[in-house]
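Here's the structure we're looking at; comments come further down.
For this view, one protein chain was removed and the others were kept in their places.
Each chain gets a letter, A and B, in the order it is written, and its residues are counted from 1.
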Amino acid sequence: MSARYVWRRLLQVLPVVAGIVTVGFVLVHLAPGDPVLAIAGQDGDAAYYAAMRAKFGLDQPLLTQFATYLGNVIRGDLGTSVAQGRQVTTLIAERLPATLLLTVTALVVSSISGVIIGVFTARRHQQTADTAVSVLLLTTYAAPVFWLGQLSLIVLALWLDLFPVQGMVSARSSATGLSRYIDIGWHLVLPVSVLAAKETAVVARLLRPALVEQLALPYARTARAKGLTTRRIVWVHALRRALLPAVSIVGARVGHLFAGTVIVEIIFGWPGIGRLLLTAIQSRDHPVLLGLFLLIAFSVIIANLITDFVYTLLDPRITYA
Amino acid sequence: MRGSSCRVAVLVCVVALLSSACSTADEPDADPDVATSPTAAATAADDSVTEATQAPPNADADDQSDTPSPTSTDTETEPATEDTGGGGGGTLVVAISQDPGNLNPAITTSGGTHTASEIIYNGLVRYDENLEIVPDLAESWDVTDDGATWTFSLRDDVVWHDGEPFTSEDVAFTFEEALLPFQSRMAASLTGVLESIETPDEQTVVFNFSEPYGPLLQQLHVSDAPILAAHVYEGVEDIQTADANLEPVGTGPFRFVSYAPDSEVRLERNPDYFKEGLPLLDELVMQIIPEDSNQVIALEAGEVDWLWGAPGPDLERLEATGDYEFLQTPFNPGGANCIMTVSFNLDRPILQDQAVRTAFAHALDRDVYLERILFGSGRVAEAPISSGIPFAHADDLDMPTFDPERANTLLDEAGWVRDGEGVRMAAGVEGIEDGTPLQMNFLSFPSFADYGEVMRQQLADVGIDLTLEPAEREAFIERVFVARDFDTNIISYCNQTDPEIGVRRMYISSNIQPIPFSNSSGYVNPDVDALFDQARSQVEIEERGDTYREIQEILVEELPYYWIVETDAIRVYTNRCSGFVPFGHFAEEASCEG
Partner (left out) sequence: MPRQAERNAGRGAQWLGAALLLVIGVCAFLAPLIAPTDPFALDAPVLQSPSPAFPMGTDDLGRDVFSAVVHGARASSVMALGSAALIGLVGIAVGIVSGYLGRWVDDGLMRLTELVQVLPRFFLAIVVVALFGPGLDRIIVVLGITSWPPLARIVRAEVLSMRSQEYIDSARALGARTGRILWYHLLPGVVPGAAAYLSLAVAQVLLIEASLGFIGLSDPTVMSWGLLVGNARDFIRSAWWLAMFPGAAIAIAVLGLNLVADGVVARLTRRGGSGVAVSTRSSHSAA
């Protein structure tokens, strides 16, 4: 992977970024209604609304607003929340750690469990266990997230009392240090499991046929004939090649995890950006909506870039000029 | 409860343990303004009221107006250890639906902010359990005979949470820098009539009005006019974005510890609270839980102790366990004394005919809304002004009641003929082309879709075709108040605690403006305008009451709106805790065991 490739790939991203900023801006500003009404309440008078509008620059022509906005985005300034009067970047930054904790954990967990299940089913190809697991995976994949979430909340948290019901920390404990981390970890289990379940299915379902295919190839047979253990063949040789399709979708999975996290955060009361999104929708907080939209889109772009680079490194067959 | 028996009592059904008389089947939900779910909890969106007062006026139940005796509370708490006493009441975890965003209730009417922060502050006055105004930060007050100059004497023993003394400067600052510029309700009602605020000495505040102003006291409780600490905002350029809004300093029973966005707000007992022996709780934690049904699950799991409201069927279930107590109140998280109200767009020829509006009203069986949508937590509306404002509410008006026969007759007579079971058509209706179907659209927040659903079915029975058009809050405001492009709609109009604040805006002709939740029907009646002005300038509350009664008689006669149900919220809490009141500083005297 040459430096030139890296640069070219990075340059390609620029128009995409510009396009996304435009899409978000146009969309939010085409919508009916006026964000000022959302914050100013029902009892103000016309002068009051006009003052608020001027304060947030909402009285400027759309093009001016866009130019200002673009300039600000480039400088890393996403504007001020209309509803809360605080920097959008601050609002996001306050919640991003919670969301990242959730999504990154889910990404790791689902990757590992997806690979394990994929290998398990590929090795038991055609056996009852394979079929059973495949059906289970497909069902998990088909079930709506909120369904899995509510079900696990009621059964595992309420009835069996195995996990906490809501939030990231226990409201009654003001624990610090290690016990606080344990508390957070405990709260993390259910939301991560729900979020990771579907991704696990995606990875496993992608891996299984690729692995089956690899194991049927001549080199695998040769290796076995040479006395290598099946385990070694699977984990060392076949897996490396079979993983490629799964690796190629990591970027997209980041996008799905962010989407899933909105629902999961609402159900489990997890204090992340999904909750901020919901509040922004209710108060029609344009800058926050735009900021979140950009954040998610940029995350996906970055994840895709990294994926591309990793993919290039993993797959010796691909060469880029 | 239904009907009459409890009806009036409900208001102060206050402690009505759901279990007992008042509630049997009522489950609450519905917050009026609050969105979507019926639940009460402090949610967000609302309709009409967007905002507000989540908890209402501050009334703590009890006795003391100003000098509480140390023993005044119930509870089994241990004796106070220090300072002004109190404490030993354990930790209370409260579920709230909405992230507060900031903790300065003086610059916003957002329900989320008010729910989480009112208990940190005080108003000059508060409501007691009988909804009477009693002193809080102000010790006493006087009004001149012309009703235009109000003088308040403040307590001299109040200190802010950071130890600074509370003075009249704080009051003047709060009004001039926060409430008047940024709190829409205050801005709308005081701007123009309030001439100046004077502070002759540290313990005296004078409000000078340009004309007699009767409703002032009703606007000075903590929900409408929480008093901020001037020194905390010294040198702050923009009070709306001040850091101090996230580290509030108040005079109230609890002081700020920490705020984790979308997670929790932690408060602790204010040891120097000016009411001796209070509060009892050592700690008050507000945990933000967005889903109403999951708030119930958290309550059942013991993670939280108090809910501002809960879905109706859940209340029944919780009641059956015997582990919970209930508190019914017209103070919803989004506003007080809310009435679900149908507006008729009086610009529309079809609806200009009063017979059509009256027939519309007769076609509706309002008990169905109360039972199926509110699960009984509320009352069928008897008057344009809520029964929660007893001095202004008229209780024996000739309100149209469910009578489909009468509705059919009225429509037949008006020239809307019907062939069998179908939609009526115009045949000789003045100003309307023959053959025009009797169709109208109905705008509502998606969260109020249930009302439209029931209404459509009931109106179909008399041959009126209602087309439901759900609109998100902003689109709703745009169509109803800006473009005036609708036939009928439903809004949760919260009357608040005084008609001047919450009722006037719906009816006066000068308020037919592109302002959210103003005069939605476009009702114009100079007599009504004049009567509202008259009521505002009357200082004697009985006189004002008479004027409001006169207004209501006209309104019921002309029917520019139709008032469906008054909505209540039902608080739920674990029976480990006790001592709550339904509005104001709800947990000032509360304590929990174990």
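The criterion applied here is as follows: contacts are C-beta pairs under 8 Å (C-beta built on N, C-alpha and C of every residue); 3 or more make two chains touch, one makes a residue touch a chain.
These figures come from a predicted structure and were not determined experimentally.
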The one of A:Arg95, A:Arg123, A:His187 or A:Arg253 in touch with the missing chain is A:Arg253
Any idea which of B:Asp224, B:Glu472 or B:Asp529 touches the chain not displayed?
B:Glu472
Touching the left-out chain: which of B:Asp99, B:Asp262, B:Glu291 or B:Glu325?
B:Glu291
Chain not shown: contacting residue from B:Ala449, B:Val482, B:Val524 or B:Ile554:
B:Ala449
Provide the residue numbers of chain A that touch the chain removed from this figure.
12, 15-16, 19-20, 23-24, 27-28, 30-33, 125-126, 131, 138-139, 141-147, 150, 154, 198-199, 202, 205-206, 209-210, 213, 245, 248-249, 252-253, 255-256, 258-259, 262-263, 266, 277-278, 281, 284, 289, 292-293, 296-297, 300-301, 304
The missing chain sits against chain B at residues 29, 35-39, 291-294, 296-297, 311-314, 316-317, 368, 372-373, 446-447, 449-450, 452-454, 456-457, 468-472, 474-475
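As a working rule, only the chains that are shown with their structure count from here on.
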If you look only at chain B, which of its residues touch chain A in the complex?
35, 44-45, 48-52, 91, 93, 98-99, 101-102, 108-110, 184-185, 187-189, 191, 238, 240-241, 245, 260-264, 266, 285, 287-291, 294, 297-298, 300-301, 303-304, 472-475, 477-479, 501, 505, 513-518
Contact set on chain A toward chain B in their complex:
31-35, 37-46, 48-49, 80-81, 83-86, 91, 94-95, 98, 153-154, 157-158, 161, 164-172, 174, 266-267, 269, 271-272, 275-276, 278-279, 282-284
